[in-house]
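Here the complex is missing one protein chain, while the rest keep their positions.
For reference, chains read A and B in written order, and residue numbers begin at 1 within each chain.
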Amino acid sequence: MCLALPGKIIQIEGKTSIVEILGVKREVSMELIKDYEVGEYVLIHAGCAIQKIDEEEAIKTEELFRELKELSDG
Amino acid sequence: MSDIITLAHGSGGKSSNELIKNVFLKHLSNDYLLSGDDAAVVEVSGRVAYTTDSFVITPIFFNGGDIGKLSVCGTVNDLTAIGAKPLYLSCGFIIEEGFPIKDLEVIVASMAQTAKESGVKIVTGDTKVVQKNAVDKIFINTSGIGIIPNELNVSGARAKAGDKVIITGTIGDHGCSILLEREKLDIISDIKSDCKPLNKMIEKVIERTQDIHVMRDPTRGGVAATLNEIAVQSNVGIKLFEGSIPVKDQVKGVCELLGMDPLYMANEGKMLIIAPESSSKAILEELKKDEAGADSCIIGEITSESAGRLFMKTITGGSRIIDMPVGDQLPRIC
Partner (left out) sequence: MGDFFTTYRDPEILEKLAKKIGDYKGRKINIMEVCGTHTMAISRYGIRSLLPESINLISGPGCPVCVTPVFFINAAINLSSRKDTIITTFGDLMRVPGSESNLLQQKALGRDVRVVYSPLDSIKIAKQNKDKNVVFLSVGFETTTPISALTVLNAKDEGLKNFSVLSANKTVPVALEVLAMDEDIGIDGYLYPGHVSAIIGTGIYEELARKHRIPGVVAGFEPLDILNGIIRLSENINQNNIVVENAYQRAVSKEGNPIAVSKMYEVYEPCDSVWRGIGNLPMSGLKIRDEYKEFDAWKVFELEQKVMEEPKGCLCGEILKGKKKPSDCLLFGKACVPESPVGACMVSSEGTCAAYYKYNF
């Protein structure tokens, strides 16, 4: 019940936005979130943005995973 | 001539003849069709491959093709898959009364163009017209014959442990494109059907090497259905490598969004080739020389364990069974 993807806001039109995921676009409702801008990422579920992606946290998580990559085996 | 198809056009009289002259023969003209006889007489010798397929696709015009192009490609590719050089096609039309003649002309012109591109001749045909709602706009049946070179022996039962599984390009393009046009999911993309004839490309491969075990085009049910069938026919296991399977970004995007799997989506311009490791390199070289095979790659191998099963090593290194599809995939939220 949770199939949701991160999409990039390409265009804002009133209460909806066009978001882009891997080159495909769809209009989604933005009525469940606030304070968003073109260029930011949101989590899309069933035609609606349900949460903003926290870019700082995303970068921290990526760094954590990169560190795991560098760790030697054993 | 009226601008829509009427029952008279299918009744064999003056209207039928007008239709044949002004639409079919205008685009499909050749000595066989011009003879006006009830059957075409052709001379062939050798091992004759013979196949038939019916096309009922909706929508009939789609991004990358139409039902006419599809009906020629489908039969040409089926002959190609058995190793034959396609030569002659038949085509039968069943048309709903009220169907616009200009649309029929586009479809027939498209068939002519595709036949020319693949070097086949459409030598015999038939047209029936039925009442409104008896068919959905237009259905087309094509059948075809071709000759298989003597040294070539391909069959779904010939896959052997150690063979490599090759795909001639990205998967899911056709199925994904049709899904978006038909289901009105309001997803905006450039995805188009990969519908194209593959015989010229495969002919070059066969000229280079006949050491090929299986060829099949993964149409309905996608790569998953086709490889499951082969696994059972050959009584082998087939192991795919998820990281090696080529998928266009936009197809991936649609599948992620809707919770669908490109392995189950139809392809109309791709071939699966299963061949020993020793000939795989040469096969890939030849495929890549053709635009239609530019993205060709090895996506898996044949194993002796798990006979009759298709499974995949996923990107995590884990293993997952890929089942035979049960009906069409549906978008999901779970």
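As a convention for this text, a contact is a pair of C-beta atoms (placed from the backbone, for glycine too) under 8 Å apart; a residue touches a chain by one contact, two chains touch by 3 or more.
All figures in this text were calculated on a predicted structure; none of them were measured in a lab.
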**Asked** Which of these touches the unseen chain: B:Leu185, B:Val232 or B:Ala282?
**Response** B:Leu185
**Item:** In chain A, positions touching the absent partner
**Value:** 1-4, 6, 22, 28-29, 31-34, 41, 43, 45-48, 50-51, 53-55, 57-62, 65-66, 68-69, 71, 73
**Prompt:** What residues on chain B make contact with the chain left out of this view?
**Reply:** 183, 185-187, 243, 252, 256-259, 306, 309, 312-321, 323, 326-327, 330-334
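What we mean here is this: only the chains that are shown with their structure count from here on.
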**Fill in**
Listed in rising order, chain B residues that touch chain A in their complex are 185-191, 249-250, 252-254, 256-257, 259, 332-334
**Asked** Which chain A residues qualify as touching chain B in the complex?
**Response** 1-3, 5, 18, 21-27, 44-46
